[in-house]
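Shown below is the structure under consideration.
In this view, the complex is presented without one of its protein chains, the others remaining in place.
Naming follows writing order (A and B), and every chain is counted from residue 1.
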Amino acid sequence: MRTHALLLTTSVVALAACSACSSKESATGGSAGAYGGTFIYAQIGDVSDAFPPYIEDQNGRMVADLVFDRLAQINATLGTVGDKAFDPRLAKSWDWAKDSMSIAFHLDPRARWHDGKPVTASDVKYSFKVHSDPKAGAVTVPLLTNIDSVQVRDSATAVVWYKKHTPTEFYDFVYQIMILPEHVYGSIPLEQLHTSPQTKQLVGSGRFRLAKWQPGVRMDLVADTANYRGRPKLDRIVITPIADANAGMAQVLTGQSDFMQAFPVDQSDKLDSSKVARRIDFPTIGYAWLGFNLFPPKAKSGTNTFFGDVRVRRALSMAVDRKAMLNNVFGPSATNIGYGPFPAAVAYADSNLKLPPFDAAAASALLDSAGWRMGPNGLRVKNGVPLKFTILSTTTSLFRRRYSVLLQDALKRIGAQADIDAVDAGTFISRLNGGDFDAVLGTFNPDPDVGGALQSWGTKSIGSSNWMHYSNRTVDALLDSASASFDPAKSKSYSSRAFQQIADDAPAIWLYDVTLINGMNRRIEPARPISPIGWWLNLSDWSIPADKRIDRDRIGLSQPNP
Amino acid sequence: MLQSLIVVFLVTTISFFVIRSAPGDPFSYESSNISLAVRNHWRDQFGYNRPLVEQYARYVISVLHGQFGYSFGMRSSVAEALSIAVPRTLLLTMLSLGLSFAIGMLVGAVQAARRGSWFDRISSGVLVVFYSLPDFWGALMALLIFTFWWPVLPSGGIVDAMHDFMSPSQAAWDRIRHLILPVGSLTLLTVAAIARYQRSAMLEILPSDYIRTARAKGVPERTILMRHALRTALTPMITLAGLFFPALLGGAVFVEKVFGWPGMGLLATGAIAGRDYDLVTATVIVGSVMVVIGNLAADLLQMAIDPRVRE
Partner (left out) sequence: MGNDRSRWHRLFTHRSARWALAVIALLIVAAIVGPMLVPYPCNAQLDIIRMKNQPPSWSHWLGTDQYSRDLFARVLCGARISLAVSVLAVILSITLGTAVGVTAGYLGGRVDTVLMRLLDAFLSIPRVLLLVAVLTLFTPVPLTGLILLLGATGWFGVSRLVRAETLATRGEPYVEAARALGASNREIILRHVLPNVLSPVIVAATLGVGNVITLEAGLSFLGVGAHEPTASWGSIFLDAVDFYAGNWWAVFFPGVAIVVTVLAFNVLGDALRDVLDPRQVHVARALPNAKEA
């Protein structure tokens, strides 16, 4: 009975809403012109939050980057010193004050919100308030401490004032803040912003508009035809959440979806032989490692009994054949091996660091010399303490799961017992923050500037992102010099020396750079270059050539049924 | 009726204490970018730093007012998130229950009528294999077969991405296509149990006096089967339906995960992993309420059909 009722209702509703539908299928636009196309993205996990101040995951980040704008956008070179690497967005141009303590941004007069109202300087001021006021609780609060205030000089000019002149002051302000419309959200009290349902209505100035959002089912983004930068080539982006990688793989291979991030790497040969989809790799700025907690859990200070000994850390590093593990997990032609405490895509990366080589014999010898003798059951012991520890990992990350099993085996061969503790993402973060782990399979997605390295490895960051409690004053000094330097070459020489020191201290085993192996429909033409901080950043320039379009590309800009 | 209310109250209490006594709270896991001050502020705002008993009291009061709290993962009120997800799960379970009963009772009846025949033996064997299948494995195998090796059905979700642009008939067919595998997987498990019970129930009834009398009177076999035997077996079967509801809900958790069906099960597992305490508690309560209602309905139906049944 229930089925009948439901089907009947569905049919009636669809029929009613679709009474004008018959003409919709053959709607104009999107058939032969430069514009057109529907891009279906099979996304693992749903979008929970896309309102900029509260975005914590990539899914939300992607939507925000498409629907909202920044004053300027960083390009693929990721230069964070000064403003050379930035292209104009909402700010058509900007002037630096002579003392570099303030910058005046001139807004593009054509810029409009999706509801038609013009973008003004008071929106900029409002956006700064939302991103920096602790009452709103945005994730960007600690990153904007160097900014004193934003002043509205006139409706088209906003001036930002800094407390200190730093090399990344432009980047700090422009990269972290997405501009929000004050007239839409301004009436919500800051404390209630986090939980207000109004923030689900995304009204931005980006080249895509939010047309429909059905949590758990899908999200429709439609081209903003009146956009100040011109409309995107695609008509629409449909984000459809999928259960897991297998479902996504099936959808991409059958052409049901156009793109899947993180295509199962073992199956990538299916993409090579597919007529419908192909493999396409995108860089990221994440890097993964096995980190050692340098002091015991829940202690205020001091060093861990065995991880405090650099010989043990180096020995464990030498027991691991990183290349073989990379090939097992990422495929035989993988090249994204970890080179050190940074991702290969950032400007200051150095692939020439000397890392502990893979040498199981040397590893054993080093452990012997450090006093860890092999016990009767294959486990090393020193002063009655066995070389036994847990590796903290997550249940959801496939690569972590793979690596944890591989590492466990490799370490067992030199007499160390590693137990795997896989927890859910929430517990993982809270235990990281609390220092409640022995070793951990972690990743850093640092900001593209050298300051990002300090956030991960600097002494001052112990208590926030420096989860391993690594502290080396020389490294601090070198990284400070690197980030204070206005000369990129000098900056790099400082940072390379710092990274070599970190590598010698071996607080972690550098496993791999997070590379995205994706499956994409062959008819899609992505725009180059793809930015490592988000492959979607130039989605508005992607296109589908007219001769390759299929039915769903020709729908045009009409709205979907409610 | 009163008993049901007591049951619901007990369930609320149990789930509340079990969930809230877990280490940590919803805010201890937020990204490290959020300062401790902000987190404590939220803790205060949502009352997570009060003593457990006080939290319980406040929760019960709010539930009585129809407020189930706020879901951080879904960024909406718990009631709203559930009101969207629950009907989706109900669709699966009700369809599955209906199909299982229709098929199960039919097969069981035929088995009883033709006891000992090859049909009886082979179908019994097949059914007991179905009965032994792990919920999710059946679903995974079905997915493998019908989505990869012979790709005729969609790999998950409720509707296609382009559903809104389909013509009404296409859209209806789209919905059906997406229902086939999840409902099929859920049905596999229950149909076996129902057929088995139907068979044994019928076997008990068929030799009874009034059936023999009817047969002696010359009533055709099929009428005996359909009219008399089936009707007598209906009563305990209805009670069975009530009992199967929790099992179906549990199975739905797995099936929804495999097929990415955004119903209660998927919502619950996501909420648990995301430490969305209010949502988890509410899901458990709603699940139990559904079971209780199912049992109540079964009881009432039973009394309506068979006035001989008295409690």
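One rule holds for everything that comes next: contacts are C-beta pairs under 8 Å (C-beta built on N, C-alpha and C of every residue); 3 or more make two chains touch, one makes a residue touch a chain.
The model shown is predicted, which means the values in this text are computed figures rather than measured ones.
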item	value
Contacting the left-out chain in the complete assembly, out of B:Val18, B:Val152 or B:Leu300	B:Val18
Sole residue of B:Met74, B:Leu91, B:Val191 or B:Val280 that reaches the chain not shown, by the stated touch rule	B:Val280
Identified contact with the non-displayed chain, of B:Leu10, B:Ala102, B:Ile122 or B:Ile176	B:Leu10
Which residue of A:Asp115, A:Asp409 or A:Asp487 touches the chain not shown here	A:Asp409
Residue among B:Gln67, B:Gln170 or B:Thr269 touching the omitted chain	B:Thr269
Those residues of chain A which, in the complete complex, touch the missing chain	244-246, 249-250, 264, 266-267, 270, 324-325, 327-328, 332, 395-396, 398, 401-402, 404-406, 408-409, 419-424, 427
Touch list for chain B against the chain that is not drawn	3, 6-7, 10-11, 14-15, 18-19, 22-23, 128-129, 131-137, 140-141, 144, 148, 189, 193, 197, 200-201, 203-204, 233, 236-237, 239-240, 243-244, 246-247, 249-250, 253-254, 257, 265, 268-269, 272-273, 275, 280, 283-284, 287-288, 291-292, 295
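In this text, only the chains that are shown with their structure count from here on.
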item	value
For chain A paired with chain B, centre-to-centre distance based on mean C-alpha positions, whole Å	37
Residue numbers on chain B that touch chain A, as the complex places them	24, 28-35, 37-38, 41-42, 45, 70, 73-77, 81, 84-85, 90-91, 94-95, 98, 143, 147-148, 151, 154-162, 164-165, 167-168, 171-172, 175-176, 257-260, 262, 266-267, 272-275
Of chain A, residues touching chain B in the complex	1-3, 6-7, 10-11, 14-15, 18, 21-22, 24-25, 38, 40, 48-49, 56, 134, 137, 139-143, 191, 194-195, 197, 199-200, 212, 215-218, 220, 238, 240-244, 246-247, 250-251, 254, 256-257, 396, 424-427, 429-430, 432-433, 464-465, 552, 555, 560-561
